[in-house]
Structure formats: C-alpha cells, structure tokens
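With one protein chain withheld, the remaining protein chains of the complex are depicted in position.
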Amino acid sequence: MHKQNRSRFFITMSALIGAILFAIYIHITNGTFDMSVKDIFTTLLRMNPTNDFDLVIFEFRLPRIVIAALVGLGLGIAGTVVQGITRNGLADPGILGINAGAGASIVIFMFFFQMELAVSGSSNWLSIIIMPIFGFLGGLIAAILIYIFSWTNGKLDTQRLILSGIAISTGFGALSLYISLKMRESDFEMATVWMSGSIYNANWIFILAMIPWLLILVPIIYRKAYLLDYFQLEESSIKSLGIQVEKEKAILLLSSIGVISACVSVSGSIGFIGLIAPHIAKQLVGIHHRYVLPASAAIGMFLVIFSDYLAKTIFAPAEIPVGIIVAILGVPYFLYLLMKTKA
Amino acid sequence: MVTTVIRAERLTTKYEKFTVFSELSTSIKKGQITTIIGPNGCGKSTLLKTISRILKQQSGEVFLQEQDMKGISTKAIAKQLALLSQNPEAPLQLKVEELISYGRFPHRKNVGTLSSKDMEVIEWAMDITKTTAFRNREIAQLSGGQRQKVWLAMALAQETSILLLDEPTTYLDLAHQLEVLQIVERLNKEHHCTIVMVLHDINHAARFSDELIAMKNGEIITAGPPEKIIAKNVLKEVFNIDARIMVDPENGSPVCFGYDALPERE
Partner (left out) sequence: MKRLRKSPSVPFLIICASPFLIILTVALSILYGTKGIDASTIWQAIVHFDSTNVDHNIIMQSRLPRVLAALLVGAFLAISGAIMQGMTRNYLASPSIMGVTDGSAFVITICMIFFPAMSNIHMIMFSMIGSALGAGIVFGFGSIMRNGLSPVRLAIIGTVIGTFLSSLSSVLATHFQISQDLTFWYNAKIHKVDPDILLLALPIGLTGLVLALIISKSITILSLGDDISISLGQRTKWVKAISIIIVICLTGTAVALVGKIGFVGLIIPHITRFIVGIDYRFVIPCSAIIGGIFLALSDVASRFINFPFETPVGVVTALIGVPFFLYLIRTRGGERRA
C-alpha cells in the first residue's frame, strides 16, 4: 500500500520536473529576441561568451526564471500548509489577506525609504534584504487579525476565516493604495506594478534576499509536514492523540508567513497559486502531506514560470503583471473547486 | 480495593462567557465503567472534555493517577487516556488502517515507519472492533456503524488504560449501538480498561455501567451504582420524567420501561 503511494509519487515528481524544465526552456528561449538552446548552453558553459547573450541571460532572463521558480515553490508550500492547518480547501494565503498584509507593510517600507533604493540595485542591497522582514511583520499582523476575527469557541470558524480574509485583504489593499498615492510619481508606478504581482524587474539581489528564508523555513515545514495529516481530523481527536495543536500550528503558520513574505517582497501579491497547487498535487499524489508538499511546490514552480512566460509574450513588448495572468487562469479553477466541494 | 484514576476538583469551565459548570468535583474509579447521564445541555460532554484536557478549565484541577494533569505533557497523557469524540471527522479518502494507525502517534518516536509493536497494536485494535475486514477501504465507503467502530479502533490503538467516549452510540441503529457497547464492555472485562462515557439511553447506561453520574444544569445531582440512580425520584429530578422502573430478570439491571413527561417546573 505504502509502496504503491511512493511509486506514484516518484512518477508524478519526474513528470513535474519535466514540465518545469519545459517551462524554463520556452521562457529562456523566447523574449524580445529568440535564442536557440545551443546559444544558451554555450553561454552558460562559458564556451563562446558574447556580451549580448551574457546580458540577456544572466541579467534578464535567468534571474526572472529563478525568482518565478522560487516564488512558485514558496507559494505552493505555504498554500498547502494554510489549507492543511485550516482544514479548508478554499483557504489560500492570498484570499486570507496574508499577501495583502505583507504587501501593505512593504509599501509602507518603500514609502519611507523611497523607492530608489529598491530599484537601483547593488548600492542598496541592504534595503532589499530588509524588505522580507517588513513583509513578515505585515503578514503576521494580517494572520493575527484573521485569528482574532474567526476564532470562536476555541476553534477557527471556516466561514468566518475566508470572510475576514476577504475583508482584511481589502483593508490592506486600501491602505496600500492610500500610501502609494502619497509617493512620488515614479515610485507610485513601481509600487502599483509591484502590487499587482510582477517579476519583470527581477535581479540577483532579490534572489539573495529570498534564499535564506526559504533555506531555513522550508525544511522546518517539511519536517512537520506529517502533522498536517493529523490536522485533518477534528480538533478533539487531534488533542486527544497528544499533539500540541496550538504550538505546532503556530510553528507551521509562522513559517509559512515567513515564506509568503519572502515571496511577496520580491514579486508582489500573486494570488491563487497557493490555492491551486495543493489541489492539483492532491489529485496527483494522494492526501499524504509528505508527498503533497513537494508536489505542490513543483506545481507552483511550473505555474509561475509558465504564467510569467505568458505575461511577457502575450502582448509583447508590453508586459502584463504575472499576478493577473495567474488570476485569469486561477479563477475558473477555483470556481470549479467550489462547485465540487460539499457545503 | 478500588482506587481512583481520575479525580476532578472544583472544576469551572466556560464557553465564551457562558459558565457550563462551576466548582464541580467528581472521581472515576479504576477498572469500572462510569457513565454520565443527564438532559441536553447539562454539561456532560463538557465535563468529559475538561477531564480529558480538550477544553481548558477556568479553574480547578484534574488529577490523573493522583498527578495534576497540568504538570504532565500532553503526549504522556495520551499514553494513559484516549478520547473518542462526539462527531469525529477524517478525510474521506483516508484508508481505514491508516486512520487507525494515527492512534499510535503518542508512542511513535520517528515519523517514518511503523514499528512491529505499532503494527501489533493496530492489528489487535482492528481485531477487537471487528474492523479487520475493511482495513483497506476508504472512510468514504463505510457505513455510520462501521465508521464508529473504526474510530473506536483508533482510540484503542493509543493503548491506554483509560478510555473516554462521548456519546459513542448517537446516530447508530439499535444493533450497532449494542455492538459498540459490547466492545466497550469486553475492553473493560478482558483488558481492564477504565471507561468513562456519556450516553443518552438510560437503559443502556444502566445495563453496561458499574457507576452512574447524573447531571443537571451543570451540577452533579447524584452518583452511584445503577440500582441507586435509576430510581423514580432521581429520574424525576434529573430528567423531569415520571418513570416506571423494573428489574430486568435476565441480567438484574434496572430498566425504565415507560415514562411520561412531567409539567415544566421553573
């Protein structure tokens, strides 16, 4: 029985990795000017480097792909955890307002430190490194608010959870808009583009800012993933098994908020990935979270890379924020889920 | 000599602002089946949940084997005491055997694989509850009665000497009610399990219990053996019913064979 699960998992993962490689391939070869695979390999392996190719690959396309991959991974993982903890298939960090909380806090940060820091790169790498910390604070505040408003009779009320999430994200959205209006014009434009979820101004410092968060938090989450299986039981049963429910949930939730903040601070708010990826993963590898978690991470990666490819090519040379592409792809799937799930 | 395994002292429990009971004290004797009875909303389930640390009491102490439960880690408690809650839920795609294996949580050190000891206990739990036949089915494919037995098996897999059951027979048909209660009785007789449960059916309570606790409005009205509790005056006070009681010639337990509601008293 377990063996069967495991082989299904490995087959799925190989297929997903194939899909990711394919997405990377079309993303890296297409763009303002197309490149062949051979060009890319020769550039990557430093066989016949030319400045043009170096610039396009190392400064534009590669960082963008890496960020798309990391953001997808983070959101896929965080979505799985949030759905697992709340026992709610419709929960998603975006819908719950955690993204918006992190976003508002980062907009505040941008406002006080003037955007130039974040844009101009190397000389201000410090502020980019600090951004996720601010994001974390905002995400944390959102999560605390959600808990306060949906906590009744010693447990989280699922219906209230989503509603307060919607309310909180609207509130933080309004706050972000308000603050961004106080910014200088150029900053304002940056901020709006960033808020709707985009990664086309990617660079290596953003990646550097993200990596420590993922390196520390993802292993913690993965170690605790088996607990998510238990969390699918109802509260009394879990407690009666001797699981320190509140403590374990807090660790998992805080770690996810950290992951989300790291993602939001580089890409803005990209919704629906955290919702869709876990569902597809469960369809593919079953309900065990030790399998769901990596599968969901891989699906998230694929979705964001692929959506970003669409975002840059559909209306080229105009860029569409990737968050909007994801929303257009994600909403129909969300509605489909809503129709399928029982009340 | 009968010893006490659980002793509650001056417990007060609240739901939000509503106090369910205050300053409540009681004790549970080792190796016996104790059943809490009482009308809806009298605090039976809340009492059960409080003594199993599912709900936090506002004040007062619960002693497990004469040790204050606040000082024992929740995992250590789970090795001594298991609770089958009133309406348990699990993902519908979960396999029966996997769900039962969840009961091994407090005993497992590494999360990877089940030890041979774990497997042994799971087999035993399935054997006692007669769930072995559908071990590979998903929860979705089970009837209500089968599910309840699976949940009971999960609690048994915890390998505890104390088992708390919150309305284990609600929503079950007559045959399954009896089947579940007979499993409970067998656990008590053959495996010396201490049982505390909440039941609605007075006759079931009388037949299967050594000790009854009658509650009303958050207070324990009286406690004692069924012969003493299943009596006209007690039932009148607790349930506000006029009951006719006789003794079952088969097993000697008191049976309430008919009753009428008394006019509302305020």
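Which chain is which? They are A and B, in the order written, and residues in each are numbered from 1.
The rule is simple: contacts are C-beta pairs under 8 Å (C-beta built on N, C-alpha and C of every residue); 3 or more make two chains touch, one makes a residue touch a chain.
Just so we're clear, the structure is a prediction, and the values are computed from it rather than from any experiment.
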| request: Determine which of the presented chains are touched by the chain that is not presented, and list them. | output: A
| task | Check each of A:V56, A:L90 or A:A104 against the chain that is not shown and name the one that touches it. | result | A:L90
| Which of these, A:A19, A:I130, A:L177 or A:I220, touches the one chain of the complex that we don't see? | A:L177
| field | Touch criterion as defined above, residue of A:A143, A:V245 or A:A327 at the omitted chain | value | A:A327
| So which of A:P63, A:G271, A:G286 or A:G300 would be touching the chain we can't see? | A:G271
| said: Across the whole complex, list the residues on chain A that are touched by the chain not included here. | reply: 90, 145, 149-150, 152, 157, 159-160, 162-164, 166-168, 170-171, 173-175, 177-178, 181-182, 192, 196, 271, 314-315, 318-321, 324-325, 327-328, 331-332, 334-335, 338-339, 341-343
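Operating definition for what follows: only the chains that are shown with their structure count from here on.
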| said: Nearest whole angstrom, what separates the Cα centre of chain A from the Cα centre of chain B? | reply: 44
| said: Per the contact definition, I'd like the list of chain B residues that touch chain A in the complex. | reply: 15-16, 49, 52-55, 73-79, 81-83, 85-91, 93-95, 97, 102-103, 105-106, 111, 136, 154-155, 158, 166
| Of all residues in chain A, which touch chain B in the complex? | 1, 152-154, 226, 229-230, 232-237, 239-244, 286-287
